[in-house]
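A single protein chain has been omitted; all remaining protein chains appear in their positions.
Presenting chain A:
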């Protein structure tokens, strides 16, 4: 058995996985190239060449493989990378017998040939799935050996298996690994191979704290890709896709490619954060490029001989069908895959333009203003409905700072996500689900709002002759405890105890809110 040892339960787990793996293979009618040890030798000749072989991406298979957590051995901890103990989510690559192209050979997952182990994954959910190793662009070989993929696990690997030079209809094929390591890279995993691009920014040194801040709570680095939609130009606005968020441990490599049925099948059992980044556009090659992340959370992009190119901030990474260097990504970079075909009239022929955001940079942290706004919103709701609803009354979950919220003119509020359907169903008429107040969401925003304010104020708080400017005289009325605002003010004292002298000002704030809401 390759790459894991020692422990019966571990082995059996892997065998079980292996048979599932085999099922996938036979489903595809594909045999894993590396399964035939004989071929390994014959094919490995050019293993470290630079991969100038032509690529045929017309026939692609794809393999999935996920390993289970492997029971710990005491050694495991010491073998793991120093400073990477956060989370301790670590399993190990149990098999690495998937084929790889020459260009990929230096950056494939570890060859676990010895009795290696890693710390047992903690309760973190993600840990149970990692590491993941897929091969995109895997080919069907005509070799012997059949589909007995269980054998795969018993082939001792002493040198990297190399494929990609297997002639297939006179052409070589491309295999690109998609591998996601857990927070702690398996001790045996080689450090990521990076071929820095000349004339391009190099990663800066990062201290431990910086690196820690780049990680999420599971100790993984994160990447977000959002469609870059250009509405300003006369042409097509671009290719839209839902935001893609991926997480990966140090040393991982994520494939960028085209969404195909095979990809869909292969990734169906993997949690989404570990999927490759695939797009439903025909100008994207099946294996177009890769993202890599190093131990410090620096992300890189590389074109792996895509047919239509990869552009980073409008600069093409490599000539057609050639491998590019690794380009360091900066937060906010614009990455483009391919070029519009036939003018991009049809969406599937559009290039994929996206904004790249790295390591949680898109997440908003609640600041004092956010928190205060939430408090005020709750107070507003309490003021008008008499009850303080902590939760969104539709999903029954709390409304928290930095969530998108919809506040109706009647002062009831919900998560925008929860109310959206109700808003759009009868737009522009909106009936508040809480109080059934009806409002017109298309009402003129510049209508005599001052009059309306006055009206509102007159009815509820003030004697008719008072003007808006007298609002600051509210305080005496407060003490009678009978009017509308006073209860509000009491709330405000509760929610903002440190600033008692702010009372009048706060009162004005509330008016401001109301004016805004009206």
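Quick note on the criterion: a contact is a pair of C-beta atoms (placed from the backbone, for glycine too) under 8 Å apart; a residue touches a chain by one contact, two chains touch by 3 or more; residues count from 1.
What we mean here is this: contacts and distances are computed from a predicted model.
Asks: According to its UniProt record, what is the protein name of the omitted chain, chosen from "Guanine nucleotide exchange factor MSS4", "Essential protein Yae1 N-terminal domain-containing protein", "KLLA0E04027p" or "Elongator complex protein 4"?
Replies: This omitted chain is identified in its UniProt record as "KLLA0E04027p".
Asks: Which one, A:237, A:271 or A:433, makes contact with the chain that was left out?
Replies: Missing-chain contact among the listed residues: A:433.
Asks: Among A:205, A:368 or A:396, exactly one should touch the missing chain; which is it?
Replies: Once the missing chain is taken into account, the touching residue is A:396.
Asks: In the complete complex, which positions of chain A touch the hidden chain?
Replies: Output for chain A: 393-397, 418, 421-422, 425, 431, 433-434, 436.
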